[in-house]
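A protein chain is absent from this complex, but the other protein chains hold their places.
Now for chain A:
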Amino acid sequence: MRKLSGILLPIGMAAVLAVAACGSDSGSGTGDAASPSAGAGGSKLMVIITPSPDNVFFKAEQDAAAAQAKKLGYETLVLSHDDDPTKQSQEIDTAISRKAAAIILDNAGADSSVAAIQRAKDAGIPTFLIDREINKTGVAVAQIVSNNAQGAGLGGQEFAKLMGGKGEYAELTGKATDTNAGVRSQGYHGVLDQYPDLKMVAQQSANWDQAEALTKTQTILQAHPNIKGIIAGNDTMALGAYAAVQAAGKKIIVVGFDGSPDVVSSILKDGIKATVLQPASQISEMAVDQADAYIKSGKASQPEKQSVDCVLVNPDNAKSVTDFAVAGS
């Protein structure tokens, strides 16, 4: 008896699995056979994965994507990977097991995200990247990013203008594993290095973090008391740097990148001098719209690599900026 059940049980389970597999096969077979989203089986779930909403930029990104998806009739699952590729990989697995219709992803690493996105693709789930690119094409359906190089060029020009083309400055860079950290830094230097009298006396990574930017700026100011300006790779670091500048009672030009509401209000109060606005909400909405079109038609409506231009925010236009968008631009 025991022996028999020992044989029958695995057979039975295999049979159940086979039926289940057939079921899902035939289910998708009724749809468009060529549709890459067939595996999703008519799911109405859109999974949105971003870095920690701790940074208002990602919060805006999440909110805009979720709102747009709901508007188009999707359920949403909003997750945060906290810039940890392992956590991101697990979240993509969640999306696969929940048979999501599409994934909207602001990824955790240009290289370390590729495998997970490929896994989703193999499972028939299209991924739409926002804000950050990955180092491979043909894996995600779309990579919609703000033009960081162009934006950093704008920021660099404004910074050079504010500095009057000369003097010592420091740079706070983002997390080194994030492509944007490098792209922005290169963008800044593409402009700043053309001024022979602009001298970078310190360059430190503050890992996109406000508190780290604060302490590192304080220490940098100790080493280089004549610093006239600080250019930061994002707004949270600019805020941290500005807190240090204020605490030191100095007049130092601080320029950020992102266009976050906190920095915009600081600009209006003559604190931080300028930032570069990334159209975060617009990018999220574009990604959701394209995901929707893809789910319905089975093909991409736009080329994979898309970039949206950034806008410089300074005291002249800061008033018209709300939630990562400049009115009338």
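One rule holds in what follows: a residue touches a chain if its C-beta (ideal position, glycine included) is under 8 Å from a C-beta of that chain, and two chains touch if they have at least 3 such contacts; residues count from 1.
Operating definition for what follows: contacts and distances are computed from a predicted model.
Going by its UniProt record, the hidden chain of the complex is named "Erythritol transport system permease protein" among "Cytochrome bc1 complex cytochrome b subunit", "Tryptophan synthase beta chain", "Molybdopterin-dependent oxidoreductase" or "Erythritol transport system permease protein".
Among A:A243, A:L277 or A:A291, the one in contact with the hidden chain is A:A243.
Residue in contact with the omitted chain (choice from A:S89, A:Q210, A:N234 or A:T275): A:Q210. Only one residue from A:S43, A:S80 or A:S146 touches the chain missing from this view: A:S80.
Chain A residues in contact with the hidden partner, per the touch definition given at the top, are 52-56, 59, 80, 176, 202-205, 207, 209-211, 214-216, 218-220, 222-225, 239-240, 243, 246-247, 261-262, 265.
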